[in-house]
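Submitted below is the structure of interest, expressed as structure tokens.
Only a portion of the chains appears, each positioned as in the full assembly.
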């Protein structure tokens, strides 16, 4: 019953085998190899068009460097107040992009066009001391496990583009969102106005497979230098390529996400039918945010369940947990078993 | 006949298998797992004492972050003018540590205590505009394939410490040096005065296994934040641990390095016995720097040999290649075969 995080899991068998198979032979370092070319073609296929893809070590690096590609002096990045880039990356965006990250309110962990427009009013060339807006960033999934639909993304992109700002999507759980929404990767990104995506493969079933994807390759011109300066250009870069090749091949990525999401929906159903617990937010993919009695949480842990308490911010003005209750996060992964879920649901009832 | 670089190779079978075996099960993310604890113990054993070890994605990251741990405003890092941190890391040290990197001359790619002492004369609190020295950095192997002996390191450490400066060692090819010198890892590092080491496992036979090793753990207090801010804290950190566990276990690391070094010595002997070529620098480990006729270099490449031309800096004042000659670098790895070497040597003769 381990629902701590999807990054506690290992790798899928297919990813494991793909990586093992790539272990021999001499190929050019630093991404000059054929497997990397093949993976780039896979990304083009996934996104139904030509994109520019760059591997980096972590999701934090992907976010910080994606934003750095749009850096301006005195730049301000607008995002939801609960966003990972706000206070879960130890200042990486500020450091890499020399920017300020400004969190804005929004229910269910989601940024809104209205919040962006209001925040933008404060900026003008005459008020140089406020800095200048530089980018809008959203998380897909959000930090509360909710997903932006294509029309949500499009509305935000419109607000950003109207102000000349690029739209960044933090896709640490992008694949879970794609599977959960049942949309195409292209529809939920560039067709809806996303300019740059942090594409996460790690949480989905790889070891360390994160990529920055530019939907207009021309905007990636400086990125190779940004990445190298940050120490994120792998020499044996094919080890990332090998993971992505296995992960993106034959729909494996969506299959793994489908499993994780199904487990989460099972958990959510268990919460809905429990007298002791209720859902803080309707879950869209592989994360369930539930409010349960503190006593019950302790009992579950005593029986071996692993999960995290969570801060109650960004849910909405009308959200209210009782004194004796606690908000908890339950995350499933490709490796979560049906048995774990069944047992947890039984214990919760 | 591929002597392009040791980072063109893949991974050893043992590393491959170790990684594959670690692929299942749920363990804490971000280095909180037991395998990481075990690898930390292996490092303590390798270095015969308690060290603080941090995994990062690349050698460039290891160097930049190791130096950043000793950052001072207006700081200047002193190193050899041919050092990797000078102009092979796209400004990573300057960016991460907010420093200036000052290259100093020295024969055979080696920094000398005298060069350090001379450079230090320029600095004083009264001359704030020159900045302040912050660290001394040496590469082991050097960029010319030579190795500092324990007494060389000790002399440099003495010069650095006399000025209150820590000594950093860029060990991208540290294991090759240890094997080549036939010394213990402890003798060539902390016992000789090294304060922080970039320990490279990637070139030796891993996928991506780089670590920053502090010999006084107390000086590593801020490092977790430096690493996270740089996007170098892997979530599924055990994938680095699994590589190191296999690499450092049962002397595998030294065995692989021994193979690579033996191949290089074979190559060097071939150069010595060739009428057409000569050694620019006596090789200490797995890199051979040879001067060969341009015509012969072209012929070798036409027959399938892969190797890089190299700039003729940092070798020494008396080094002089002829107009018709070119300096080339030949790098061997654990995966270099005896056949490749034999063929190359024959063609060179």
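By written order: A and B. Residues from 1 in each chain.
Going forward, contacts are C-beta pairs under 8 Å (C-beta built on N, C-alpha and C of every residue); 3 or more make two chains touch, one makes a residue touch a chain.
Here the structure is a predicted model, which means the values were calculated and not measured.
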Full complex stoichiometry, one sequence, with 2 displayed, works out to 4
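Keep in mind that, in the parts below, only the chains that are shown with their structure count from here on.
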Between chain A and chain B the C-alpha superposition rotation, given in steps of 5 degrees, amounts to 180
How many Å are there between the centre of chain A and the centre of chain B, using C-alpha atoms for each centre? 35
Provide the residue numbers of chain A that touch chain B in the complex, in ascending order. 2, 4-5, 7-11, 13, 15-17, 19-20, 22-30, 56-62, 64-65, 89-92, 95-96, 202-203, 207-208, 225, 228-236, 238-239, 306, 335
